[in-house]
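Below are the structure tokens for one structure; questions will follow.
A single protein chain has been omitted from the complex, and every remaining protein chain is retained in its original position.
Labels run A and B following the written order; every chain starts at residue 1.
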Amino acid sequence: MNPIPSVLQVLLVVTVAPSVSWWIKKIKASSQNRVGPTLLQVYSDLGKLFRKGMVISNQASWIFHVMPYILFSAVLVAASMVPIFFKGSLLGFSGDAILFVYLLVLGRFFMALAALDTGTTFGGMGSSREMTLSSLAEPALLLSFFALAYHAGTLSIEGMVSHFGSQSPLQILFFGSLAFGAMLIITLAESGRIPIDNPATHLELTMIHEAMILEYSGRYLALIEWGHQIKQFLFLSLLVNIFFPWGLAEPGAGAALFLGSLFFLIKIFSLAFVIGWIEVHTAKLRLFRVPDLLAIAFVLAVVSLLGQLMIGQ
Amino acid sequence: MKRVVEVLKEKFGNRIQGSHQETVRELQIKIAKEVVIPAARFLVETLEMRFLFLFGSDARNISGCFHLHYVFSYHHVDQFIILIVEVRGEDLTFPSLAPYLPQANWQEREIQDLFGLIAKGHPDPRRLVLHEDWPEGLYPFRKDFIQNKKVPRVNGEYVFDRVEGDGVFEIPVGPVHAGIIEPGHFRFSSAGESILKLEIRHFYTHKGTEKLGEGKDSSHLLCLAERISGDNSVAHATAAAQALETLCGFQIPPRAQFLRVVLLELERIYNHLADVGGVVLDVAFGFGAAQLARVKEQLMRLNERLTGSRLLRGMIVFGGVRNDISDLDKKYLIQEIGKIKVDFDQTIQILWNVSSLMDRIQKTGIIKKEIVEALGGTGPIARASGVDRDFRRDHPYAAYQELLFMVPVFREGDVESRIKVKMQEVYESFKLIYEAVTGMPEGISIVETVPLKPLRSALGYVESPRGECFHWIATDRDGRIARWKIQSPSFANWPLIEYAVLENIVPDFPVINKSMNLSYSGNDR
Partner (left out) sequence: MELFFILQLAFYVLGGVFSLFASAEKENLSRATHLLAGIAGGCGMVYSLAVLFGAPQVSYLFPAGLPLLGSLEFVVDPLSAFFVFLISFLSLATSIFAIGYTRTSQLQKGVPLLGFLYNFFILTMVLVVTVRNIFYFLIFWELMSIASYFLVVHKHERPEARRAGFIYFVMTHIGTAFITSAFILLFVNTGSFQFDPLSAHAPLLSPAWKNGIFLCALIGFGAKAGMIPLHIWLPEAHPQAPSHVSALMSGVMIKTAIYGLLRFLFLFLGKPFAWWGSAILIFAIFSTLFGVLYALMEQDLKKLLAFSSIENIGIILLGIGMAVFFSATNQPVLASFAVVAALYHVMNHAAFKGLLFLSAGAVLSQTHTGNMENLGGLIKKMPWTAFCFLVSAAAISALPPLNGFVSEWLTFVSLLMGFKSESVGIRFFAPILASLLAFASALVATCFVKAFGIIFLGTPRSKCVSESREVDFSMKLGMGMLAACCVLFALLAPVIISLLGKVAQQFFGSEVLSQHFVRKAFLIDPAGLSQFAPSWAFIAIVVVVLCILIATRVFLGKGTIRIGPSWDCGVKALSPHMQYTATGFSKPLRRIFSFLYQPTRRVEVEDEGHEILRTARRFESKVHPFFEETFYRPLSKWIGIVSQKVKAIQTGHIQLYLSYIFVTLVLLLIFLRLSR
């Protein structure tokens, strides 16, 4: 199999990911009677961060320096396991959904450590909250994957996408929508969006994700922000390609590849619109209400699994 | 009031050294240092007066001693009582009122820092106003301190109150914050997410405004007063102007009184709208915050159209109101207020239907009524906790006794109650403006000023958007300003936040702080 399209796919993901953040910002701005940033703004922000020098705490150890690279790399390897613009992926053969989830855990583990490295309170605060909430989100995410794997007969993400691409929507409507609901909540949690976390806040005491990276600047911060945007894009891709896979091209299909990618982007931006809509319409939940929300995601995944078993497969 | 003096003389005998009615509403009673505490407690506990504030002044070049003033209010009869104590000679101590009336805690510490008098028996005699880098022995508010002299800084230490225990740590926030807000330091003790204890420390923007006003003339004084707390310019300026007018013993024309009401209420509206918007922003409901900010902007433009200043500055002068409003302006004002009311209504309807927002603000940051009363809380914060107090109704000033309005009081004391109080007050202010504009008497809006009478003093008071605001002005032999005391509502209310956050979690602190929306600059002066 030709690896070139798969490599290009990864590069394309890396390039396109910030634009989804831009789109969500635009949606929020228009609900607030504002114009919002231009598309170029998101990229120029990243570029500016890359060019700036860094100020590093005198308490930081090598973990602080190493974390952005590990985080970005873990997200990249995870990205190369997911079929995004077409039904293949670079490293999909070497692992499955479980590896995907744990690669993200790898990144988060080091981010939490780097937050504790500088010896500030805010770092510990962000680290503690993030690890707590993610330990509640992970079982829901994996159980959704397991529910999907039960239907698809495989844990591999490529396999799941191919399988659901060949199903008619009505067949899988019931359990699919439940699993979609669960994964949508998890996507909100993993991308750090309202109602779980506010990405645009300046209040240090309320931050979860931002509090962990308060001490970062310059290119490290750029890598972290970009990695976060890619992670958000990956989750949206998973939602789109598993639950709305129609129109996704086969690998090596030539012109159909181009059309398929375009259609995929339209789907992504529509889903991002939904995310933006949710952000506009809710306030941030009180910290100890978030476990309730994540428990709802878990229950949805359980019911999705149960539904399949009842209906008989 | 004569009755009060008689009763006091019965109780304390010759310790009561004299009394006289300084102004129509103020009764000054000279009292010996030793009995001021029992007298104060008597006034509060038995005669059910309300202790407002206490302050000191350096009167050594007039009477050779320091004076301490204790101000009480008697709202049944709309009167104030000021106990005056002399602190003379070598013994610069005075008995501390703080153990009995906790609201005197910060006020006595301020006197210690700025005048060098010592409160004996004060439970917490740490520095308040001056930070640890200020040298000992220098007291800025004494008359012999030269204001623009450069003071050498020293290395000192300020010890915060900590909670002991395994696993307890401190969270220091500020004075430099991540957003564009004023400097103030918050030291939490926490063992995780719950707040065990909060200690605040302010006075990073202490400018010595009170001392700056000494020796100035009235227009300069009012200029300074407007800048004590930027968004309460009208309130502070009105209180100061009223103090000056009462001191000189003349009344401003009725039209000016009505105009002052309009200005005060316009200020109240934009403040409260911004507060509600701020709370909504701090729970990350961007839509609501943006709409309220937009409405606030419309109000600011209205202010500019009417007065030339978005913050309504420059309107209050000694003797009335500088610019009258024309009939065209009045019609425009009524129209705009109507439009803003509709907009505000719509936004509030939307907000009240967002359940995640309501969940955040209900039962958060509860301040119990007893704490508010013990610490002397004032304004919407007090009214949200069930303390029914409003100077516009209890001690009417400007044109308030001729206008009809309600004072909203809620009992829960949480963030939602504070928001509801502010919202109701906005509606009441809309009504007040309408009444004041339609019922405005004809006439002039300003009278000729007179030079200030020497050796007199007077109290001016206003219910500002944050609460009760007092200015006490005393003149010297030459009719210049000898002492200007500013009791801002933020100074009274800041200690409440240490109790509002208990039993809440750290991420809820910004909402609680914003719901109280106290002014750092107004506190620091």
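Just so we're on the same page, a residue touches a chain if its C-beta (ideal position, glycine included) is under 8 Å from a C-beta of that chain, and two chains touch if they have at least 3 such contacts.
Values in this document were obtained by computation on a predicted structure and should not be read as measured data.
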item: Which displayed chains the unshown chain touches; value: A, B
item: Contact partner of the left-out chain, one of B:Asp78, B:Asp324, B:Asp343 or B:Glu498; value: B:Glu498
item: Residue touching the undisplayed chain, where the options are A:Leu12, A:Met131 or A:Ile296; value: A:Met131
item: Residue among B:Leu47, B:Leu92, B:Leu196 or B:Val447 that touches the chain left out of view; value: B:Leu196
item: Touching the absent chain when the full complex is considered, from B:Glu10, B:Glu90, B:Asp144 or B:Asp166; value: B:Asp166
item: Touch list for chain B against the chain that is not drawn; value: 99, 102, 123-124, 161-177, 183, 185, 189-194, 196-197, 368, 370-371, 374-375, 498-499, 502
item: Touch list for chain A against the chain that is not drawn; value: 50-51, 53-59, 61-63, 69-70, 72-74, 76-77, 80, 91, 93-96, 98-99, 101-103, 105-106, 108-109, 112-113, 115-125, 127-129, 131-132, 134-136, 138-140, 142-143, 146-147, 149-150, 153-156, 214-215, 218-219, 223, 287-288, 291, 298, 301-302, 305-306, 309
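Following the convention adopted for this analysis, only the chains that are shown with their structure count from here on.
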item: Distance from the mean Cα position of chain B to that of chain A, given in whole angstrom; value: 49
item: Touch list for chain A against partner chain B, complex; value: 28, 31-34, 121, 125, 128, 194-195, 198, 200-206, 279-289
item: Parts of chain B lying in touch with chain A, wherever the complex brings them together; value: 169-173, 177-179, 192-193, 280, 282-287, 289-291, 294, 354, 356-357, 359-360, 505-510
